[in-house]
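All protein chains of the complex are present and in place, except for one that has been dropped.
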Amino acid sequence: MTFEDLGHTKVDYDRESRNGYPEIIYGESKTAEQTAAIIEKLIQKHGRAMATRMSPEKAEEVLALHPNGAYKENSRLLIYGEPAVLYNGKIIIVSAGTSDLPVAEEAEWTAKWLGCETEIIHDVGVAGIDRLLSYRDVLQEASVVITVAGMEGALPSVVCGLVKRPVIAVPTSVGYGAHFDGLTPLLSMLSSCSSGMSVVNIDNGFGAAYQAAMILKLASEGASS
Amino acid sequence: MTFEDLGHTKVDYDRESRNGYPEIIYGESKTAEQTAAIIEKLIQKHGRAMATRMSPEKAEEVLALHPNGAYKENSRLLIYGEPAVLYNGKIIIVSAGTSDLPVAEEAEWTAKWLGCETEIIHDVGVAGIDRLLSYRDVLQEASVVITVAGMEGALPSVVCGLVKRPVIAVPTSVGYGAHFDGLTPLLSMLSSCSSGMSVVNIDNGFGAAYQAAMILKLASEGASS
Amino acid sequence: MTFEDLGHTKVDYDRESRNGYPEIIYGESKTAEQTAAIIEKLIQKHGRAMATRMSPEKAEEVLALHPNGAYKENSRLLIYGEPAVLYNGKIIIVSAGTSDLPVAEEAEWTAKWLGCETEIIHDVGVAGIDRLLSYRDVLQEASVVITVAGMEGALPSVVCGLVKRPVIAVPTSVGYGAHFDGLTPLLSMLSSCSSGMSVVNIDNGFGAAYQAAMILKLASEGASS
Amino acid sequence: MTFEDLGHTKVDYDRESRNGYPEIIYGESKTAEQTAAIIEKLIQKHGRAMATRMSPEKAEEVLALHPNGAYKENSRLLIYGEPAVLYNGKIIIVSAGTSDLPVAEEAEWTAKWLGCETEIIHDVGVAGIDRLLSYRDVLQEASVVITVAGMEGALPSVVCGLVKRPVIAVPTSVGYGAHFDGLTPLLSMLSSCSSGMSVVNIDNGFGAAYQAAMILKLASEGASS
Amino acid sequence: MTFEDLGHTKVDYDRESRNGYPEIIYGESKTAEQTAAIIEKLIQKHGRAMATRMSPEKAEEVLALHPNGAYKENSRLLIYGEPAVLYNGKIIIVSAGTSDLPVAEEAEWTAKWLGCETEIIHDVGVAGIDRLLSYRDVLQEASVVITVAGMEGALPSVVCGLVKRPVIAVPTSVGYGAHFDGLTPLLSMLSSCSSGMSVVNIDNGFGAAYQAAMILKLASEGASS
Amino acid sequence: MTFEDLGHTKVDYDRESRNGYPEIIYGESKTAEQTAAIIEKLIQKHGRAMATRMSPEKAEEVLALHPNGAYKENSRLLIYGEPAVLYNGKIIIVSAGTSDLPVAEEAEWTAKWLGCETEIIHDVGVAGIDRLLSYRDVLQEASVVITVAGMEGALPSVVCGLVKRPVIAVPTSVGYGAHFDGLTPLLSMLSSCSSGMSVVNIDNGFGAAYQAAMILKLASEGASS
Amino acid sequence: MTFEDLGHTKVDYDRESRNGYPEIIYGESKTAEQTAAIIEKLIQKHGRAMATRMSPEKAEEVLALHPNGAYKENSRLLIYGEPAVLYNGKIIIVSAGTSDLPVAEEAEWTAKWLGCETEIIHDVGVAGIDRLLSYRDVLQEASVVITVAGMEGALPSVVCGLVKRPVIAVPTSVGYGAHFDGLTPLLSMLSSCSSGMSVVNIDNGFGAAYQAAMILKLASEGASS
Partner (left out) sequence: MTFEDLGHTKVDYDRESRNGYPEIIYGESKTAEQTAAIIEKLIQKHGRAMATRMSPEKAEEVLALHPNGAYKENSRLLIYGEPAVLYNGKIIIVSAGTSDLPVAEEAEWTAKWLGCETEIIHDVGVAGIDRLLSYRDVLQEASVVITVAGMEGALPSVVCGLVKRPVIAVPTSVGYGAHFDGLTPLLSMLSSCSSGMSVVNIDNGFGAAYQAAMILKLASEGASS
């Protein structure tokens, strides 16, 4: 049986063998009951589970049913199972401003849960470029860099010009007016003049970390031709 | 008489006394005949004239009628009257990429024609930040900085963080796809995390230089309270 | 040490020497605790501090920790340190309608805090042009003009045609329907037929005042070539 | 028979009795043959005909078949039948810039053909407000005002504040960059702070004149309760 | 004195002589205190006053200070002074659906207050065209027709094809999804295939009625050449 | 073998058994050589072939290689194999204006080629509603109605209110300005107040006919439970 | 009498004879009183009634007045009258994710109420394609397929390639960031590479089911030529 039908949801047990990781729950529009039911099945199957975009209230309801999880309030992640470092290399997460922290931490905890070592460099937006440049050597030690930026989203272009490794850019909804809830940094990151960079959805720290973990996994397992 | 009516156009003779500079012709959708007629009147009144966004063909037609002008092919400006430095201070124009040159030169020649000393720093986009940083001292000598950038438009945010003087940002239509003919750098410049910066229309090197010249003029004449 | 790392934030002590003014806090998405911690550091370093976009609740929390500040409710600014006039010249702030007042006052208080003399002319939108024209002489005494307008954003084009000095246009989110929360006056200001004008983000009275102060500072210090 | 079927087209003979004027041909995407066939039927029925948005080439082809028409090159109208003044009152067409002339003339010739007296005031954009204000008395004699403006589209707001009569605003595609082919003045006119104004499609001088003529007709015939 | 300065507002006393009607207050973003202060001045000057877009709470506060007004809850108008029919002719307001009623009533009460006779035809959207067609004769008695429609905004195109008089179209924010809060009917009305129609902002029943009243006034006073 | 690999293309031989019809070629961005190669394979397999969006030049090149086809210039279809009526029922195609003909004919020929009887009613846009209403009885005989309309796209809403059968709406790119190349009728059709209607892409007469043919096929074969 | 006028609403009694089904109430912006009044009339006329987009609070108010209805909380439908299977064939509703359930159930209950047999397949989004493929045989038994998907809206393209019957695609507002409340799946479904598919408005499960029911009705009644 590759999946199990809970009525509202078909839990995809096969995902780990197909994609390398168990299914992770997109918590945004699911009820606490639905989320709890899926978590139960995932823990039975994989020994661990993770749900994203969980409000504090929903997390509390789920934790009442399955108490062994940890809720990360900033990043709205609900996590079951201890993270362990599985791969060589390190993911460095660079955030442009204090307000981008929740998205940066979503990336951080996702990467940890998926088996990666991480390091965060906070608040190094390009308005004071020397802050970023003081981390130039640190950045060059990363295997993958995740950049998290709202406003005009200029940070990943600069970072990408400083490193040899892939950069994954996450635009955030931090800004106002002509920023259009993150559309502006999204488009600016897609239009970057730097090579070596790709982009995920607005505020999608999870998605960036997921791909970064896949890259570390590949680097650890080695690519065969 | 504050203006003269040519039928198709009312030449605004009063503009110099109101705004500090003679009317400048927006050449885009005017015919060669209309443009030439306005130029004639402006030269009679002010001894000089300038038209923007002139195609080579239209410029040639106008020059056949009024031969003493100079056509700047890159920037599509048609200029009558020799530029002279009228003010203290210097406008530095910084462009992100080779392809942004025509807009940078529109700013350069406009500023010169309005009486300013200018300096251009070309092709210092943020993908190779060391190129820009090697001009750090030069930039700090500017009285006003004009930054010209297409793609993601990250350059002005970085430049603005390096200088004490006002920065005017010009987004350009250089780019493709998610760049939407300059909309993306326009929005990103408006959403900049740097303070001290304002923005003009896409490819509007002229407008940036015009305001920069006004600032230099103010600085030369002194602000009185 | 050019910056200090508070964990969530890297306070940019060097900004005053680079940009002429201390770092100013973008308060929108920071917690009261984060804001208070940064304010403490800025006051230690510079003897004063300012935070923008502070809700009354957050301001109250910060003031409980650092009581010597003043909260400007209309403009949502939290200010530590007395404004003093440092430069010659005057910034005139012109607002189109009664509803644009909060943004106009954000510009006013920012400019004051940065050392500028200011004057406000309220509610002179173009629907009754004689109100604006009655201030024609006053406007011509400005060193810089900041225009604040929602709806169709026509005011700066008219003002810009009346003065010799730079005009900085601030679109506001006052309007409805086809106004799209300020997008319409933003685009219309960028498309203005008047020369000498630049634009900042929607509701960004702060940004306009910051650049205006830089211009006054330049005019006071004099531009050197 | 209220309409006649030509295969490709159903000519609406009843329109004059329903709407007050014969059907007018939207020439943009019709072939010369289709246009000529409809013109023939309309002339048979009403003694006159008009087609809008006719390229010079298409107009020439149609005129070869029906030679008694007049082609207005600027406004791209093809007209059969002499205009005659049928109503009291006057439509004043006010255009912001030289480049808005073709749309202004489309309004002018449409209004004439529909039986109205017209007057055009060209190139009185708000960047030099005194030009417009010098026509203040003239404007107050209009029964209906049509304003034609590209760029930021500020003109109708100012005009509307000066007159007692209805103002119909026509945004034009004259501009570049953030002007988006007329979208910006369209939105700005819809968001106007002036009361008494309505808006038609971009470059739709025809539509403005059609409604203006209906208003003059009503005023001449008198409104009965 | 053509206007009076209340600090926050410059009351435009001259508007009646310039535009035919006293200034009407846009209530949306004004405080109750500001609104009440302006109402007081307008009543002193003109003997009556009107404010649009007043929430029930704000209206109650204002009525506590100036009790002689009437609040129209559906249309959010606050009215001082009895409407009286001043002109010949009739404005017919046609609404597409039950949910468009508030906007239709804003148009109705505005027109009444400005001196017009009105008639409303509710809920005759094009999905059941026979409902509309049963009012065909009634519609032809209108001097001006105001059509109010959300969803796809098809109603004014059909109505406009049935009458000889000007049609003013008001798109409403009634709809969901691809309707984008009224953007879709706004664009569809601007793109109408019917001649004789103009458009006002989304939900702007006030603006449509204002122009309709101006037309009735012109028709009553007669157009002179 | 369910498909054959031509290098540039994998011809999907299985499509007829899966979807009821052979693969049809989207001709827009394919070269004449690629198109001809696919046509050859499809004719070998199914005895017939069809390509959409073929320019006259490309069609000519393909016909030189495979001469037995017929090119429909208006609708840009290239057809191999004689249409035959395979199903009961009739598809009626209703177009709003003369300029919508090419899209209406794309629908017509596609439907014929797929085995359907068709009837076209041209130029019955809602500006002259009586033209459409004169076909009321005819419309009620349709099994499926395809409506084709540009401009404001009001036609399908009215048609859908007149019939018992499914209506498929096709917006066209006929219009200008606020029509945005068909975006406006697309959004207005999606926002329709009429029930029983669905929508396909702009100018996609092909897609509408394809679904209509599927419906006729189902009705002929009968639905089994 | 084809309709009855309730003042706020004209109940369209004729709709059943014209369109095959009684009028169904769009509940979104109607008051409980208006909704209850219309329900009363519809039950009197047709013996049953349905209202869409009813909030729980509004439904409760209406049920207090007309207690024999059933409220479907997920889908926000309020239903009077027992569904009965009237036609041959089956509508299969396929939803991409757990969060799309409410829209899928709106389609399900609407189809049932209109007389159709339905089957739902939940949570078979394309990220785990084997889940969908395991229903391949089931899908081929459908007479019509309704696909409901948020996020990128890829599901209908895949489903449509698997079946011989018409597919109606419903984009949902489930997603975030670049999803723009459903705009992205709406546009992606309209741009689908699969033939045989049409699209309804975002979250419009009702509209999809209505058209699907019409198709089943046609198939049951037979198409006559």
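When the chains are written out, they are named A, B, C, D, E, F and G in that same order, and each has its own residue count from 1.
Rule of thumb we're sticking to: contacts are C-beta pairs under 8 Å (C-beta built on N, C-alpha and C of every residue); 3 or more make two chains touch, one makes a residue touch a chain.
What you see is a predicted model, and the numbers here were worked out from it, not measured in a lab.
Counted over the whole complex, the shown chains touched by the missing one are A, B, F, G.
Touching the chain that is not shown, out of A:Lys58, A:Lys72, A:Arg165 or A:His179: A:Arg165 (per the contact rule at the top).
Annotation: of G:Gly97, G:Pro166 or G:Gly205, G:Gly97 touches the absent chain (contact as defined above). Of G:Lys112, G:His179 or G:Lys217, it is G:His179 that touches the chain left out of the display. Residue-wise, the contact with the chain that is not shown comes from F:Leu186, picked out of F:Ala36, F:Val94, F:Leu186 or F:Ile215. Looking at subunit G, the residues touching the absent chain are 96-97, 125-129, 133, 151-154, 157-158, 160-162, 175, 177-180, 183-195. The missing chain lies against subunit F, touching residues 2-3, 5, 7-10, 12, 14-15, 18, 23, 26, 28-30, 34, 53, 171, 173, 181-183, 186, 201-204.
Residues of subunit A that touch the chain left out of the display are 18-21, 24, 26, 87-90, 117, 143-144, 160-166, 168, 186, 190-191, 193, 195-201, 206-208, 210-211, 214-220, 222-225.
Note that only the chains that are shown with their structure count from here on.
Centre-to-centre spacing of subunit A and subunit G amounts to 36 Å, using the average Cα coordinate of each chain. Averaged C-alpha coordinates put the centre of subunit B at 44 Å from the centre of subunit E. In subunit C, the residues touching two or more other chains are 18, 26, 97, 127-128, 160-162, 177-179, 183, 186, 190-191, 193, 195, 201.
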